[in-house]
Each structure stands twice: as C-alpha cells, then as structure tokens.
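Of the protein chains in this complex, one is absent; all others appear in place.
Let's look at chain A:
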Amino acid sequence: MLGEAVTLQLGHYSGCVGAHWWGLQAAALRSPAEPAELRAAALLRFGRGPGGTESPAPRLVALELKGGVGALRPDEAGTEPPVSWDGAIADYRDRDCASRDTGSRRGDAAGDAKGNPGAAGPGAAPAGSQDAPSVRLWSDYLNVPLHPKSLYVIRQYLHDGDCGCLEAFGQGESLLQDPACVEELEDRLHFYVEECDYLQGFQVLCDLHNGFSGVGAKVTELLHDEYSRKGILTWGLTPALSAVGDPQKSFCRLMNTALGIAHLSRHSSLFCPLSLSGSLGLKPEPPVTFPYINYNASLNYHSSAILAAALDTLTAPYRLCSSQASMLHFADSLTFSGRKVVAAWAALPFPALSGSSLPDVLSAHQDLPWKLLSSWKEQKVSSCFAQSVVLRGMCQEKATSSCPGQPRSPLHSCESPGQVLQHHLHSQFPGAFSTCQVLQQPCHTQPPFPQFFSPLLSRRGFLLDRAQGFSSAGVQSMPVLAALQSCPGLHSLLSGLCRELRPRRWGGSCAAGLEQDDFQEALEELRTLAQCYETGCGAAGSEEEGDSD
C-alpha cells in the first residue's frame, strides 16, 4: 500500500535524532548499488531544487526553541529559489559554504585529536566525520535541505540558559493552548497533508524529559481529533542522562516523563520510549552499551545517531515498497488489548562474521543479541505478546546454508532468510505474535553519522577476526536487527514510574501550570496501562498469549 507519512519533531533531542535519521535516508538514496527496498517517498517529498533538479526534503514539521537550532546551510534554506538566477548563485554559495564548512571541521577534529589522542583512536581519520566539538546543535549535522515550512522556532522559551527554558509539562501544554501557536502548527501540517496522495499517518518524535512532553501531549491530541483514522506513531525520546543531577531537576524530568507517557499513549496508535539511558527513574543507571560501538553517552551527537539507526530500521515495515501494511495496521498488530506502549530492541551492528550465513549467526547466540532501548533494568527476554522484527543488511546469498550438504539445524533447512528469522523467533518466543521483515539494504553510516565503531568491524559492518588495519574509509554501512515488542517487562517500567512518583509531595515548580487532578488522573492512567502488561495471574496471561498466536 502506497502511503505517505508526515513527521513531527518536538524538541531538541528529537531534532538530533531526526537530523541523523534524515541523514541515513539521504545516504541510502545516494547509494544506487542496492535496489531501493524502502520507499523514499514515504517520508520525503521531492521538490524542485536549484536548477530544476529534484531534491528530496523531509515531510517534516520541527518545533524547536529559540537558540536550539543554528543557521541552516544557505543551500538548504529553500527548495524554491528564484528561477532566473539559478546557475551563478548556486555555484558561488556551494563553493563558499563547502570550503568554510570542511575547514572548520577539520580544524576542530585536529584539536580534538591533539587534546585527547587516546580517545580519538584509529577511527579518527576521515576528516570532518569525527565527533568534532563544534557539533553542538542538530542543525550542524543535518545534511538534507529543509522545506521552509518545516522549522518552527518557538520564541517564548530559550533552548539553553538558567531560566526561561521549557522545563515543565504544564508549560508545554499551555504553549499549545495559545491560538497563534496552534494555527502556525496547523498551517504547516495542512501544507504537507494536502499534497499527500494517501496519508498513512504521522510519526511524532517527542522529547520526554522536558516541557516538550506537554507539547507532544497536545499535538497528539490535535492529530487524534483532526485525523482520527490515521496512524499516529509516537517515539518518546530521552537523551542518555548524566549520572547525578540536581534532585529537583531529576524529579522534574521524572514527572515530565510519566505525564508524557500517559498522555502520549492515550492519543497515539502506538507509543515507544526510546533512550540509551539505563533508567528513566530518579536513580541513574549506566547507559546501554553496544559491544562494537564506543560512543560517548554525554554527546547528543553520538547517542542520537544510534537511536536514529534503530528508528530507521524499526519503521521499515510501513515504508517498504513491497509491503501491504499501513502505519495503522502496523500499530494495531502490536498494540492489541490496550497495550499501547511498546519497547524497542536493537542490535547495532548485527554481530555477523563476514561471510557467515544467517542461520549460523542465529544459532551461535543463545538469545537474540539485541539490546533494549527503552530504559528499564531487567534485560532478560522472557516472553512477549507481539513483536515486529526487522533485519537489514544481511545479503541474500548468505542467508541459506553455506555448505550444501546436510542441514545442520532446523534453521539451516529454511529457504529464505525471512523464514529463518521467523523460525528462530518462533522458537525463542513461543506463542507470541511475531512479524518479521528482512531487507537487503544495510544501514548507511557515512558522515555525518559518527565514526564511533570498534576496529573489529569491516567496511560493511561485519565482524573481523582481528582488529582491522587502519582503513581510511571507516565503516560505510552496517547490518542492523531491530524489534518493537509488546512485552511484560513494560509493566516494570510503567509501574516503576508510578511508584517513584506516588510518595512525592505535590507542588513545587515542576507543577507549573498543572492541576493536581490532572496529575492524579495521569498517574491512574499509567497504572491502568501497567496492568495491561501483567502476567502474574497466570491463567489470564497465558490465555491472551494463546489467542494472539
């Protein structure tokens, strides 16, 4: 089913993840080697660029605070330039801008290497691709042009500073009660929605840790009311949190998160918290680690890149050329019985030796090698109600058994990689409703994607037996396995949030603009939501699982 989706980025961290995500998609468009499996048109619109060439721009509405976004590169400022001046102007600013840009980046990268030679490591080589400290805002690494209607800067609040920040849920909510702001947002939404042939739905990327969770709550409510038959997939993003913070601030964050989850899941078709942080609660936990990635959790540039790669893979089912499923259908298959919150898992990169086959890799691991991206402590995969799994970048020829003789395991006897994965999932999660997709196209990790990979990876992201000698190209692409799961572990996440909030006394600044009744109601909602994931009372739980099969 062909269909387009409109993306909304609410908040700064969402902007970071979004910037990387658009970068990944642009990289996939640029590499013509593989057949295009994902429909670029699902998320991108093709406007007329300078000189009449088609240039893709995301179908995007991004809300950002004052100071949260830097200058976009001039050639990205718009896709409809004055027609008569195309040639000369395009030339000048391209050259000018490119030289300035790489110059500054190279300088910064050099400074970085000098100051901290150990950390820079062997992967530091490609100039401009390393994590230069100049990369501060997401506009610094956004490499696709934005439509002029995309960016909406909210002037009432500041991105950075001691005061005047959008800190509390209530502030965000009241922001979208301002008629001027709502009108602005609706204008932009209508512009994109009207040029769609068949609108599937909306993807909302929303910061959970600050006042944008309140903005998200109101935006999803608006979408739910205005476009009731469309899918609304909401991703609640939280940056990897610093270990110890001001208790007041971290309580504020907890409250934003809890209220955000309650409201966002109420109006969305599907809600998924995404974060590299080990916990969303008050007590900090160390961030998630990946065996082949050395990232700096305190850099948004790094952590958002990982989330973007996961997001690009997770959203594949409704962007496939061959797929029949729309966003709403996709959401429905995961969220039955009121379980609107799902957890995300990802293996980045999917740990496969170069040249090994999919059955070999899967049977080599006891559990699936993925990591949880939804911030709760318990990492053990026990069971789940429903899941959608996507594997990309494992090539077709390697899928089936490498040695033509006797199949070594049931996995080896399957014909297509899709069947292999399905079979494996069935044995790992008996009774769960699993759908899986296998894509050949890998996840492209050229700059501006950070080169934070372990030297044990080849150019195409497969494992090597020994550390790679220095290669100038870095890792160009990687295979990824990612899944959305509706699983009992979410009970601990949701009820944990309730538990931490309940004994707190009401009041203080976090409550700005929020009524106590609303807060109690949201808590109650979270508790109800948590109960949906309970399996303790044996019979009922197993019965539901039986039904879903």
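Details
By definition in this document, a residue touches a chain if its C-beta (ideal position, glycine included) is under 8 Å from a C-beta of that chain, and two chains touch if they have at least 3 such contacts; residues count from 1.
In this text, contacts and distances are computed from a predicted model.
For the omitted chain of this complex, the UniProt record lists the protein as "T-complex protein 1 subunit gamma", which is one of "T-complex protein 1 subunit gamma", "Acyl-coenzyme A oxidase", "WDR54 protein" or "AP complex subunit sigma". The residue touching the chain not shown here, chosen from A:P56, A:G201, A:P287 or A:G496, is A:P287. Annotation: of A:Y141, A:Y192, A:W235 or A:Y295, A:Y295 touches the absent chain (contact as defined above). The chain not shown here is touched by just one of A:D160, A:D187 or A:E521, and that residue is A:E521.
Remark: the omitted chain is touched by one listed residue; of A:Q9, A:T257 or A:S454 this is A:S454.
Touching the chain that is not shown, out of A:D225, A:D367 or A:D465: A:D225 (per the contact rule at the top).
Interface with the hidden chain, as seen from chain A, comprises residues 163-165, 167-168, 177, 179, 221, 224-225, 228, 242-244, 246-249, 252, 284, 286-287, 289, 291-292, 294-298, 332-333, 336-338, 386, 433, 454, 456, 505, 507-510, 512, 515, 517-518, 520-521, 544, 547-548.
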